[in-house]
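Yeah, one chain of the complex is gone here, protein chain that is, but the others are all in their spots.
The block that comes next holds chain A.
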Amino acid sequence: MASRNSLQTPECQTTYTRIGSCFAPRATPKSCNIARIAPILSRQVSGEEEENIKALLNKTWHVFGLSPLYNFERKSSAFQRYSKSLSSALEAESHKGCFVDNDVPGSVEIGGIRGLTVNIGDQNAVGIFVRGKNRKAEDAMVYTALFCCVNLQFCPIPKDLQASFKYFPIMLASGPVAIMNSINNWLESQFDCRVTKLKFSSNDLLWMASLWSAYTPVPKSRPLELVYAVPQECEGLSKITYRMAAADAKRLLDIVHPDDSDELTEEEVQAYFDALESHLCYMFHAKLGTMYLRTVGNSIAYVSTDGKIKLFSMDYVFNVLAHLTQLSVERFTGTSLQTLPFSQNE
């Protein structure tokens, strides 16, 4: 499909805009082609950066959207200060009522992570690592969080205030929920931002599945997997898992999207999914279109509607992160041309 660009020169500039650049012209999906670009993003990575990228794989991450951070400095002294403050915040949460000195180093490390950027306008990623006792009572990394910004096309910070704000559209977090809440709270009070869980709608999942099926599969790659939640009225069945070999999925997509352009349109995505669903309907008489698509996965990544993601393939990490970045920016600025459909409560 898309020609493989081995070196994506970071020349695409991010565009800046005014806040509340309001009243995005509302276009109904019928009248306009919504398209997403799916070139393959990758670049030469050094050894250390490769390590960092590898660390992202095969781990379930919660995805959060962040608003721009205020007064976030990237100096190492600032990082030390933040880590001390965060450790005492965590300790204060665990021992309620106890005062904790903010100046004492603790179990948290904050540092910059290289290798997770594509564009000039992208900020270098930052990681938060919390040490503690895991279930086996050993000293290990209990919680990890990464702020990333990959291939940012559209920065909501006005040009004259660039110095005061840093924008990381997504945060990937992995670890116990209690620590996650405390850290989110600390971020909000320290940097005056807002951390929101980035839940995906079924529509978002459809797009992701189509985009990722378009990449050439490696032999012995995972099949395309779709998990549907069955409505409560059907007793005895809670979910339906639909698996299709990756090569077949790619062939189907090629039929729907024959030309060589990078853009995938809404009609093509819809046609692709109609084809998949009608096949199952034909085989098993189950109308998947009426059910709620909850999880989607293939050899590149595994995504579910409650905002969890698991990455498998090193080659396509940037693509996935770029897509998530774009989703988060759209959610924040409200310029999404796809308004979220009503999502069921789980």
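As a working rule, contacts are C-beta pairs under 8 Å (C-beta built on N, C-alpha and C of every residue); 3 or more make two chains touch, one makes a residue touch a chain; residues count from 1.
Everything that follows uses one rule, which is that contacts and distances are computed from a predicted model.
*Asks:* Using the UniProt record as the reference, specify the protein name of the hidden chain from among "SKP1-like protein", "Centromere protein I", "Histone-lysine N-methyltransferase, H3 lysine-4 specific" or "E3 ubiquitin ligase complex SCF subunit".
*Replies:* "Centromere protein I"
*Asks:* Looking at A:K96, A:K136 or A:K220, which makes contact with the chain not pictured?
*Replies:* A:K96
*Asks:* Can you work out which residue in A:F165, A:Y242 or A:F273 touches the chain that's missing from view?
*Replies:* Among A:F165, A:Y242 or A:F273, only A:F165 touches the chain that is not shown.
*Asks:* Would you mind spotting which of A:R114, A:K199 or A:R222 touches the chain that isn't drawn?
*Replies:* A:K199
*Asks:* Would you indicate which residue among A:T60, A:N134, A:N185 or A:T290 is in contact with the undisplayed chain?
*Replies:* Of the candidates A:T60, A:N134, A:N185 or A:T290, A:N185 is in touch with the missing chain.
*Asks:* Take the complete complex as the reference. Which residues in chain A touch the chain that isn't displayed?
*Replies:* So the residues of chain A touching the missing chain come out as 18-26, 65, 67-68, 70-71, 81, 84-85, 88-89, 91-93, 96-103, 156-161, 164-165, 181-182, 184-185, 188-194, 196, 199, 331-334, 339-340, 345.
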